[in-house]
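All protein chains but one are shown in place.
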Amino acid sequence: MFTLFWTDALIFLLLIMVALFTWYARRKEHLRSPWRRVGRSRAAMSTMVILLAYVAIGLLDSVHFRPTLDRDGEAKSLVYSNEAISAFDWLASDLMGRAEKTYSAPFATHLYSKETVQLPDGTQKRMYPKLEYGGAHLAGPGEKAGDIIAGSLRGGVKGLLVWIAAVAVFCTVWGRRHGRSPGRAVALITSNQTEFRWRATLITLGVLFVLMWISTELSAKYHVFGTDKVGEDVFYQTLKSIRTGLMIGTLTTLVMLPFALILGIMAGYLGGWIDDVIQYLYTTLNSIPGVLLIAAAILMLQVYLNNNSEEFASVAERADLRLLFLCLILGITSWTGLCRYLRAESLKLREIDYVEAARSLGVGQPTIMFRHLLPNVMHIVLITVVLDFSGLVLAEAILSYVQIGVDPTMNSWGNMINSARLEMAREPIVWWSLLAAFVFMFVLVLSANLFSDTVRDAFDPRLRGVE
Amino acid sequence: MTNNVLRIEDLRMYLGGAEMPVRAVDGINLKINEGETLALLGESGCGKSMTALSLMRLLPSSGRVKQGRVLYMGQDLLTLAEMDMRRIRGSGISMIFQEPMTSLNAVLTVGEQIRESLLTHQGVKGAGARKQSVDLLRSVGIPSPERRIDEYPHQLSGGMKQRVMIAIALANEPELLIADEPTTAVDVTIQAQVLALIRRLQKERGMAVLLITHDLGVVSEVADRVAVMYAGQIIEQAGRESFFGDPKHPYSGKLFESLPALNKRDQPLYVIKGFVPSLRTDFKGCRFASRCDYVMPVCREKTPAMINVDGGQVACYLYSPDHAPEPVRLVESVEPVSGRKMGSEEELLDVTGLKVYFPIKAGVFKRTVGHVYAVDGVDINIPTGRTLALVGESGSGKTTAGKGILQLIAPTGGRVRFQGEDLTAVSASSLRHRRTEFQIIFQDPFASMNPRMLVRDIIAEGLRAQHIGGPDARRRRVVELLEMVGLQEDSADRYPHEFSGGQRQRICIARALAVRPKLIVCDEPTSALDVSVQAQILNLLRNLQDKLGLSYLFITHNMSVVAYLAHEVAVMYLGRIVEQGPVETVLTQPSHPYTKALLSAVPTIETGAQHSAIRLEGDMPSPSEPPKGCYFHPRCPEAITVCRERYPGRASLNSSHSASCHLLSGGD
Partner (left out) sequence: MIAYIIRRVLYAIPILIGVNLITFVLFFVVNTPDNIARSQLGDRRVTQEAVENWKAERGYNKPVVFNADKQGLARITETIFFEKSLKLFAFDFGRSDSGRDIGHDISQRMWPSLAIAVPTLVVGMMVNITFAMLIAFFRGTFLDFWGVVLCVILLSISPLFYIIGGQYVLSKLFHLVPISGYDPGWEAIKFLILPVIIGIITGIGQGSRWYRTIFLEEIGKDYVRTARAKGLSEPRVLFRHVLKNALIPILTGVVVILPLLFMGSLIMESFFGIPGLGSYTIEAIQRQDFAIVRAMVFLGSVLYILGLLLTDISYTVVDPRVRLG
C-alpha cells in the first residue's frame, strides 16, 4: 500500500513543475538558448550526470509504501506493516537487514572492539568476534583480498557491459534524430564534434556505472563503508542520506519562491506604502540571525511534537514533518535575499521603456507584472535557486550538529557526522562514517557548484558578452 | 615624407574565436602628418574605435592584431615590448574616450589622476606636479582650477569631465592625440566648446589629432583630412574641402544625401538600401557592392584598390580607368517629388501651464525641502496632422514634458486638453481607455521591447489590453501593421533580438500604431541610429503622417531632424519654452539668444569658411535651483540688468512666432 509523506508529495510536485517548465521552454528560444549554452559545457554535462544519479536515488527513496506482512494462516486478508519503507529500501533490503552488533571497519570480517565470546567448547575468550554478515562467506582470513579483487573485477565488467549497452542505445537514438548512422554517431561523439558535450557525459556515465556495479557486487558480501555503533551498514545510511540532502536543497527553495517572487516584484514595481511594508517585513526577518531563528522555531516545534506525539502514526511520519518544517523555516530565512534582488531588479525594470510603453498602451498593472516583469527576472530566480542548493546541503550538516537539523532518527549526513564525532576520542579512531558522509556530500556539492556556475554564466545577461 | 607622426600599414584586427572571427579592422592603411587633424569617419560597428585601440594596444581580451605595422616615429608599435609601449602611451600618443562619465576613476580626485600621468612619464611630484596640473586644467578652460583639482569627477559636469580627460591626455605633450567620439555623449553647446578647445590646443601645440567620429558635422568643423571607414576598411581619403565639395565613393555620397536638412523638406530622404554586412563574412569584392546604386560586375569579384583621384584616394572601380563607364558625379540635385501636405488647423492637443516637479526630500522625516523643476509651465498646442518639435539640451525637461502630456508621469500642475478633454482630470479607468489615442516611441530601440516576447505579441499588446478585436482580427492587424512599417510578415514570429536597431524602431512604431492613435510622442526616436538608418525612420514617420493624418510631438536635440520633419518648433531651456514658432522662421531667424546659440553650435557641413559661432560659456544650471530672473541670463551673451531680476514675459513676434526675452519685449 502506497503512503505519501508530505515531503514526497512536494518533491513530486516540484518534479511536475520542472517537467511543465521544460515543456514550456522547449518552444521559447530565449529559454532554450541558455540551456543549450549549458549543454556545450563539459563540466556542466558531466556534473549533470552525477546530479541525476543522486536525484534518481533520492526519488527512489521518496516512493513510500507499507509492505504486506506475512502472517501464517490468514492468507486472505492483507495486513500492512506500520512502518513505511521506500522503493529504495526495497531494492537495498539486503543492506538494510544485515545489521552487526556494533562498529566494524570497511571490509572488515571482525568487529571493531573486543568482546567476551563464549566458545563452542564452553570457555570464554576476549577476542574480536567474527561479523555475522560481513565477509561471512570466506573460509579463512587469507581469502579476503583475493575475494575483494575478484568481486571488484566482476562488478567492473558488469558495469562496463551495461554502459556499452547504454552507449549503443544512445548512439542509435541520437543518430536517428540527427539522421546519422549509429557508427557515424559514435565517430562524431568520440571526436567531440557534437553540439553538446556527449563524450564527457558518456565517460562520466561509464565511470558512474562501473562504480555502481562494483559497490553493488561488494556490498552484497561486505560492509563496504563499515558499520556504525548499532551495527547498521554505513553504506546504506550514506545512500539514504541523499534524499534528506536533496529535500533540504530543493524544498526550501520551493517553499520560499512564491513569496520572494510575488513580494519582490510587487515591492519593486508598485512602490509606495506596499514597498515600505514589504521592505519592513524582510528587513525584520533578516535581522534575526538565521541560526537563531531556526533554533527558536525548531525548539518550539519539538515542544509541540512532544506534547502531541499521539497524532503521528509513526516515527518516520514525525521525522518527515520535522524535515518539512525545517525546509519551511530555512526558506523563511533565505527568502529575504532573493526578495531583495527581485525588488531591485523590478525597480530598474519599472523605468525601462517597454514597461513604460505597456503603460502608455493602457495595460493593467497585474498584466505588466506578469507579462513584462516576471519573465525578465526569472533568470535571477534560477541563478539564486541553483546557487543556493549547495549551501543548503552544507547547512543541513551544521544544523544537525547544533541539533536543530532534521530528526535524529532520520538518515542524514549531518546526523552521521554528528554521531561519529562523538567517537573521535577513540583510539584508533572510527573514521569511516565521517569520511563516507563527507565524500558523498562533497561530490554532490561540488557537482552542484560546478553545474550552477555554468548555469549562472549562461543566464546572466551581464556575463554573456560578445556573441 | 618624414613628417608622418603615425603610419598604419595593412592593419588587420580580429575579434573572437579562430572560426568565424569578427574582422573588425581588415587591412587599413593610414598616415597622420604632424600637426594635422585626420578624421576617421564611419557608422557604428565599422571598426573605427577598434583601429584606435589596436594602435594603442589596448584591445579587449578577445581581440588580436592579425597583421600589419603601426609605425610611430619609425618604430613599429605592434612589435614593441609592453614596457616600451607603456612609455609611448600617455606621452607620445594619448587617447580620450567617448564617455567622460565612466572614463574617469570615481574614487580618485581630478588632481591625482593628472599627477599620476605626470609622475609616470616625467617623474614630477609634489608641488611641481600640482602646479603643472593646475596649469593644465587652466589651459583646457576649467574655471578656478586650484579648487577643481581637489574635487572628484562626480562633482564636475559632463563637459568639464571631458576637459579633464583632455588635460590628462595632454599632460605629457603628446605628438598625437586620439579622440574617440569625444563629443558624442555631450550636448551640442558643450560639443562646440570641446571641439573649439581641441582645435585651439592642436594649433598651440602643433600636435596631430586622430578624431574618430560618426558625425559629418564634427568632421567638417575640425578635420583637415577625412578617411571614411566602411565594414572594416577605408574606402575614401581626402582633404576636407574636396571631401565635402565632391565626395567620391558612392557610400560617402549617399551619406550626405541621407542627412536631413531644411532644404530637403519637400522630398523623401535618400536611403541607402540594405544594411551593413556582418563583419564575420568572408568578403569577396567591394563590401558596399550589395547596397551600391552604381554596382558593376567587377565590384562583386575583387576588392577594389585605392585609386588616386583629385589629391585624395578612393577604393572604387568607378574611378578605375579600366572599369569606369563614364565620369560620375555623385551628389545629384534631386527634384522635389511632392509638396508636403499641410495638416488641418483642427486643434488636437492643447497644453497650458504644464508643470512637473519632483520633490527633493531630506531631513529626519524626509520632508520635501525643494523641487526639481523639470517642467515649469509649458504651453504648446498641436493641430491634427502636424508635427511640433520640442528641442533642447539634455536636462531641459523635454522628455519629462512629453511623458507629462501622456500622463505617464502625473503633472504637478497645468492642463492637458486632448480633443477638448482635460486628461489631468479624467478618471484612471477612462484614461486607460483613452490611451489608444496617444502613443509614444522611445529613443533606445533595445530597451523598448520586452526581449521575452514575440514581435506578434509586442505589436498586439495594445489591442489585447484594450480588448480590441478577437484573436483573428488581431492577427490580421499585426500583418497589416508590419507591412505598413515595411517589415516582412514572418517577422511576427521572431524575437526582438533578431532585428537591427532600425528594424526594432519600426516594430515600436507598429506597436504604437496598432491602437490607431491620433498623436504620437516621438522621444528622440532616431538619436541612437546611424545616419543612413535615421533617414529610413524619418521617411517612414513622414509617410505615416501623410497617410494617417497623425500628429507628432517630436522630442529631439537634433536640429537637422527638426528642420526636415517639423512644422513648428518649441525650444526648451530649463523646463520652460523660450521660443516657439514655425520651423522655417525659428531656424532661419531665431530671436531668443539661446536659440541663436543653440543653432550656431550645431556643426554645419557647408564647404567654405568655418562659420563663426556664438559660444555659450558654462553649463546649464541645475533645474532644482534655477537662476533668479531669466533662467538663461548667466550664460547669455546679450544679458542686460533686467534679465537678472525678472523672468521675461512672452513676446509675440507675429501671430505664430513668440519668444520669452526681455530684449524682445523691450525689457518691461
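Per-chain residue numbering starts at 1, and chain names A and B are given in the order in which the chains are listed.
Criterion: a contact is a pair of C-beta atoms (placed from the backbone, for glycine too) under 8 Å apart; a residue touches a chain by one contact, two chains touch by 3 or more.
Quick caveat: nothing in here was measured; it's all calculated off a predicted structure.
Looking at the complex as a whole, the chain kept out of the display touches A, B. Residue B:S117 is the one among B:S117, B:T400, B:Q580 or B:S660 that touches the chain missing from this view. Looking at B:I168, B:L482 or B:A563, the residue that reaches the missing chain in the full complex is B:I168.
When the missing chain is restored to the complex, the residue among A:T102, A:S215 or A:N449 that touches it is A:N449. Only one of B:M95, B:L176 or B:A492 touches the chain withheld from this view, namely B:M95. Remark: the residues of chain A touching the chain excluded from display are 280, 283-289, 291-293, 295-297, 299-300, 302-304, 306-307, 309, 390, 394, 397-398, 401-404, 417, 421, 424, 429, 434, 438, 441-442, 445-446, 449-450, 453.
Summarising the interface, chain B meets the missing chain with residues 56, 58, 61, 86-91, 94-95, 97, 99, 102-108, 116-117, 120-121, 152, 154, 165, 168-169, 362-366.
The criterion applied here is as follows: only the chains that are shown with their structure count from here on.
By the touch criterion stated above, chain A contacts chain B in their complex at residues 28-30, 352-354, 356-364, 367, 371-372, 375-376, 465-466.
Residues 15-16, 22, 62, 403, 406, 408, 432-433, 435-436, 438-440, 442-444, 447-453, 461-462, 464-466, 495, 497, 508, 511-512, 515 of chain B are the ones that touch chain A when the two sit in their complex.
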